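Got a structure here, written out as structure tokens. Questions coming.
Here the complex is missing a single protein chain, while all its other protein chains stay put.
Now for chain A:
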Amino acid sequence: MAGKLASEDLIAVAGGGLLHRRLFLKAGLVLATAQTATSLRAEEASPPKAEDPADPSWIHKTGLPFTGYGAPSKYEKHVVRNIGGNRTPQGDGVSWTPLEELEGIVTPSGLHFERHHDGVPEIDPAVHRLVIHGLVQRPLEFTVANLLRYPMRSRFLFIECGGNSNAGWHEEPIQRPAGAFHGLVSCAEWTGVPLSLLLNEAGVDPKASWVIAEGADAGLLNVSLPLSKLMDDAMVGLYQNGERVRPENGYPIRLIVPGWEGITNVKWLRRLHVTDAPAMTRNETAKYTELLPSGKARMFTFVMDAKSLITSPSPGQKMHGANVYEIRGLAWSGSGKISKVEVSADGGKSWAEAELQDPVMSQCFTRFRSPWAWDGKAALLKSRATDETGYVQPERDVLIKERGREGYFHYNAIVCWAVDEDGTISHVYA
């Protein structure tokens, strides 16, 4: 592969062998990628059969019948959510999106991360209602069937749990696949009714400034949200990636609050209480607040700050020797569009700008790519996102200096993967 390159194409733009981001377009290169642990597994699992790739058996017989609802190939069965954190009640915990197994910017609905506090309710949409009451002229009740008749809009949006990546606060770098560390974030096309339409129909009182949103799970999860944000761009989400919202993501209705903490995107939405003060619920006081070194805690930290990480190469994958590789990753910001992602192969001493793949959308995953000539020596890979407000993803020591280590939520520091000479990849603090 490298033989097809003109020597000037291989001039590094940053240390450690980072090449110009347009290299692969220019040279039409086929780049090597780090082999995933799972594809290694797959090779080991299926010892070579007598199949001849030039004349395999399946080109000589009728294939499988049609299916009402398709599923991934049987060879992709290992690509699943990583379920963790379940404690005594079986419904309390999380499942992580396997970010390192996916490409592009859309998370398949069945792999969208989950955080439930008391299980997934089995809601009958014919029984479910959304009510709006409180400081409104007309308290209203909506059936799901009626909501489906309203004008809708679609947006590609990430949703990230406020507790995502919290292992980053640990003293020792956690050794896990990228998704099982950072995968409490997913991105989907959400379609629904602008909430402003429903609030206007109810007639919001000028004295109102907050809305308490409540879900229909066991536990009636509730959070307080500023009315201005809900009027601005929130949606009553009915569809996820073109089909009705999945049960574990809020069927039949999920509140969609672009760019804000996952917990504010209330699943199984059933009630909006328009009011003049936050309710100070458990999930906005005891949880989803961040204790600072001063002893004070940050509260109502709604916006998910800009973040990025390299999904390939990443821990659990393996390099196949010195070659040209494509560094691939994801970046997102709750404040708007990603304007720049830089990558480093020398632990942050020098940086090269990565190619941002179109489309780049506000409050949505952005896929970045960067060609890298790995010389087979130890390297430290990092990515650093900047968003359109000028906010730059911080280094870990900077974040910890500002926030201390007891905040738990909102960890968005630069992530560093160490590539070893033998091609293994691990998580390091550097």
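The rule is simple: contacts are C-beta pairs under 8 Å (C-beta built on N, C-alpha and C of every residue); 3 or more make two chains touch, one makes a residue touch a chain; residues count from 1.
FYI, contacts and distances are computed from a predicted model.
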Practice problem: Refer to UniProt and select, among "Cytochrome c", "Acetolactate synthase small subunit", "(Fe-S)-binding protein" or "Periplasmic nitrate reductase subunit NapG", the name of the complex member that is left out. | Solution: "Cytochrome c"
Quiz prompt | From A:P194, A:G237 or A:G250, residue that would touch the chain that is not displayed | solution = A:P194
Practice problem: Among A:S209, A:N323 or A:S426, single out the residue that touches the unshown chain. | Solution: A:S209
Practice problem: Quick one: say which of A:N82, A:N166 or A:N222 touches the chain that got left out. | Solution: A:N222
Practice problem: Using the definition of touch stated at the top, determine which of A:I174, A:M280, A:A378 or A:V398 touches the missing chain. | Solution: A:M280
Self-check item: Touch with the omitted chain, as defined above, among A:F142, A:Y251 or A:Y411
Solution: A:F142
Practice problem: Consider the whole complex, including the chain that is not shown, and state which of A:I132, A:M235, A:L269 or A:I400 touches that chain. | Solution: A:I132
Exercise. Determine and list the chain A residues touching the chain excluded from the picture.
Key: 87-89, 91-92, 117-118, 131-133, 138-142, 146-147, 149-151, 194, 196-202, 204, 206, 208-209, 212, 214, 218-222, 226-229, 231-232, 271, 273, 275, 277-282, 285-286, 289, 291-293, 295-303, 305, 333, 335-336, 387, 389-391, 404, 406
